[in-house]
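Okay, structure first, notes after.
Every protein chain of the complex appears in place save one, which is left out.
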Amino acid sequence: MKAARIFVVLMFMFMMMTACNAAPAAAEPNSPGSVTEVSGSDSATTSPDAAAGTPEICSTDAHGCAVFKPGDVVKIGMGAPMTGGDASYGFDISQGGTIAVQDSGEFEGFKFVLVVEDDGGTAEGGAAVANKFASDPALVAVAGHIYSGATSAAIPIYEKAGIVMLSPSASLPTLTTLGSAVFNRIVFTDARQGPPAAEYLFNKLNVRKLAVLHDGSDYGKGLAETVAAKFTELGGEVVITEAITKGETDYTPVLSAVAAKNPESVYFGGYTAEGAVIVNQMKQTGLENAIFFGDDGTYGADFLSRTGANGEGAFATIAPIPADSPEKAAFDAAYLEQFGKEAGTLSPYTWNGYDSVSALIAAVKSVAVVGNDGNLYVPRGALISAVRNLTDFHGISGTYTCDAVGECNTLPPTFVMVKDGAWVPAP
Amino acid sequence: MKKTYFQPIQIGFIFGAVNVFLVLIGFNAMVASLLAKALGEQVLTALPPFPYLAAFTILLGLWCGIAAARKSSRARIAGNVLAGWLSGLAAGSVTFVFCVGIGWLLSNKIDIRNYLTVLSFDFINGVLMGLPPLVGALANLGILAAAGAVGGLLYGFIQSSKVKQINQPILALTCSTTEKLKRLDHGRRRLAFQILGVAIAGAVVIFLPLNWGSYWNYVAGTVGLYVILGLGLNLIVGLSGQLVLGYIAFFAIGAYTMALLNSPLPYNLMWGFWPALVLGVIFAALAGLLLGLPLMRLRGDYLAIVTLGFGEIIRILLKSDVLTDFSGGPRGIQNISGPTLFGRPFNSDIDFMYLIAISVALAAFVYNRLQHSRPGRAWLSIREDETAARACGVNTTRYKLLALALGAAFAGLAGAIYASRNQFTGPEEHSLMASINVLSLIIVGGLGNIPGTILGAFALKGLPEILREFSNYRLLTFGALLVVMMLSRPEGLIPSKRPKYKTPQEADGRNAEEKNVS
Partner (left out) sequence: MNETLPISIARKGANVLKYLRPVFGAVILIFIIYRLIQTLLIQEIFGPETWTRLVIAGMIIGSVYALIAIGYTLVYGILFMINFAHGEVMMLGAYTCFFVFEALKNIKVGADHSLAFSNAYPVISIIIAFILGMSVSALTGFLLEKVAYRPLRQAPRLVPLISAIGASIFLQNAAQLLFSPQLRDVANPQILARGSGWKFLINGSSVTIPYTGVFTFLLSLILLVSLYLIVQKTKFGRAMRAVALDKKTASLMGIDVDKTISLTFLISGALAGAAGVMWGLHNSMVYYFTGFVPGIKAFTAAVLGGIGNLPGAMLGGLFLGIIESVGPAALGIDFQLKDVIAFLLLIVVLTFRPSGLLGEVLAKEKV
């Protein structure tokens, strides 16, 4: 009886999985030097004709070529949380990416498309999505993932498959220190903005007693730690370090405890949602006179609308951007037109999403070749080094030059502050 | 008389409301894109061509008509068509009102996407199939009414005797096959059947991982790990009847043991996979024992909430500043090294698939033996009536503790493998939702039995991956399916049979009966 049931169950599973498997079954691409064919139908084996038109580079490339027949689309992947509590990040960044694809146009008649898969921001989801992307021969690059946990689990899988990554927002420091060849990021990391922020607080604002808050995420915590370390080194006193619980709306208890230490300034490592609540509640808890100092995660139009008058005099560090470039204005208009919302109301990383996808497409265009047979060949190994060697790429939220380990946003930050309801460069 | 008209109309209104809801979340566009893709068309924009959007409306109308006709259970085809048409008309009228509304928005160029996020002008235009607002709304009404009538006709036709006659032999064949299969279970052939089953399962497990690519290996591996988790939780919930909600904490303990012993940061211990695996299991079991000691007086939902609290405590502590130096804090632990076997690395997706398959087999074996052992019977007695069990001399505290510790050990095993396979573990992996997933899977599959757990794990972890085609709607669909599964099969997909322990007399009588029958 039991055996019969187990048997039935296994058969059922087998059938379901093979059924679902039908499309990507022919996958397992990219053994070194091989050529994998892309096509909507099932004829995924390499035909002799295709081999005849193969450019030289594909046989020498470390990860082989992705091949596209005329009419196929070149896929850029993005693993992002589209469900669960952090879905706004996934939605926003992928929407930014969508506009980048539209702006990038075609390459020799081949269209690009952004494939967004939900990884829930977790390692389990990240690895699942990475495996799915790795078995899609038409996918050449990944703009992601969004969260560091998902990215950590995904990197080894892309490494094996030879798929290049350019994350718009994964800020965990160790992601670039572990020696991955495929991982790069354009997010503005802790190491870049933390120490300058501490110096600014100490030297320019003459703060001697600093309270450091963070939201308990890897991003906010890392930032808070670097700021606290540098500030102490400069001779200031960090009077209290507290973490808040992300996603809540009442931080008055924490802020009351902070207020009891009489700090001159509050540094907050985290995002707009919590940062705005903190700024608002600082006025209720005896921190009326302390300066709020945020990061690039708290910067943005949304911060202004949430804090109103309470936000006056708040500081933030941001990546150096051309103040309001026409490209950025065009993007904001396009975003509003397509999605019915102001850019930046869902997350602070819309523009990073745009930049990361457009930088990837530019890199693909720079290495792709059209063979004699009219097929498009994208050498994956060359693409990996093209992204790593990205130099002076002008995006809408910064100018990117990748260094040897894949940090692409390496310029020192600019300081901004809220004055009369707008972000202006700080003195 | 009243019922004949009233009920289909009521059903129609419900379907109309559902249609409006689905349009408002953009579900129709997603289904239309799927249809277009299935028919080989390339859809590069978010909005598929109009005919496919109309096809979605037609499908819904058909369903509405069939549902109404089935509810009205009329004998004649005409009656069915009438019921279907009425319901389609009702659904259509709801949709009509809605379409006029969004049509008004379109013609006045009022953008309310800030509130209802899908209602872009293109989308409204798509719902109205490119027609002027009023005409588009009427077209929707017409489509739904017509589709409803067709649905009624279809149902009537299926119900009519002709189709039944065709159906008869098929039904008979299925029935006789199931009968034969059932009979196979008994007597001497059972062994042969078992061997065959195991052989086929073995062949599937051995050959499939080699052939179906890393993605499906990964998904199947996740399902496998959740089978182990499910079996462990089944020991606690299914067999001994203790509701534990923070089960994933033990999984976290296994995962972090593996991570801390096998990653360069923060300690660089590098003990290797196998000792860490064993330690992970032991630590998880110890944690179960420690948690159980003060709590075994609690019953039912009190235990549930306390264990939920325990799970959250573990997660928050792992994430907190206090333990950052120890556990990596919110960053988690990267670069966990994989297992080696006889000095060679054993960490490709295929290797892990085999490892997980073996672990599942081991877990199932242990579970099976425990179920039929002395503790297993003690657990059952506790589940059925704790007071009675105690009165009969079962040391309930001891057996409840044992169940918790053993269940935790299963979770530790799964956690250790999981961390090693992902090469990463972090606190957010072990959130409350993960615990709830495991609980759901054993109940969806059928509480307390192995095939049910396997099927449940497949449903809970495999299904969302299959639902990836539904993109952003996959969790919505999943939630709805969870409710539907529970409503249609409250005992789980594969209900457990209560083990029957018989007195000798009963057993004799039963044997005699069986002989008479055969």
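Read from first to last, the chains carry the letters A and B; within each, the first residue is number 1.
Note that contacts are C-beta pairs under 8 Å (C-beta built on N, C-alpha and C of every residue); 3 or more make two chains touch, one makes a residue touch a chain.
Computed from a prediction, not measured in an experiment: that's the story for all the values here.
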| item | value |
| --- | --- |
| Sole residue of B:69, B:281 or B:406 that reaches the chain not shown, by the stated touch rule | B:406 |
| Hidden partner chain, touching residue among B:223, B:447, B:463 or B:494 | B:447 |
| Sites on chain B contacted by the missing partner chain, in the whole complex | 21, 24-27, 115-118, 237, 243, 289, 292-302, 304-306, 308-310, 312-313, 316-317, 319-322, 374-375, 395, 397-399, 401-402, 405-406, 432, 436, 439-440, 443-444, 447, 472-473, 475-476, 478-483, 485-487, 490-491 |
| On chain A, residues whose C-beta touches the chain left out of the figure | 83-85, 87-88, 91, 216, 242-245, 247-250, 252-254, 256-257, 259-260, 273, 277, 280-281, 283-286, 288, 305-306, 310, 341, 345-346 |
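We take it that only the chains that are shown with their structure count from here on.
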| item | value |
| --- | --- |
| Centroid spacing, where centroids are CA-atom means, of chain A and chain B in whole angstrom | 31 |
| Residues on chain B engaged by chain A in the complex (per definition of touch) | 40, 42, 44, 111-114, 117, 120, 181, 184-185, 190, 193-194, 196-198, 200-201, 204, 208, 212-220, 222-223, 265, 319-321, 324, 329-332, 334-335, 349, 418, 421-426, 428-429, 433, 449-451, 454-455, 458, 462, 465-466, 468, 471-472, 474-475, 494 |
| Residue numbers on chain A that touch chain B, as the complex places them | 1-14, 16-18, 20-21, 24-25, 27-28, 40, 73, 82-84, 111, 113, 116-118, 121-124, 127-128, 131-132, 134-135, 148-149, 152-153, 156-157, 172, 174-175, 178, 216-218, 221-222, 241, 243, 338-341 |
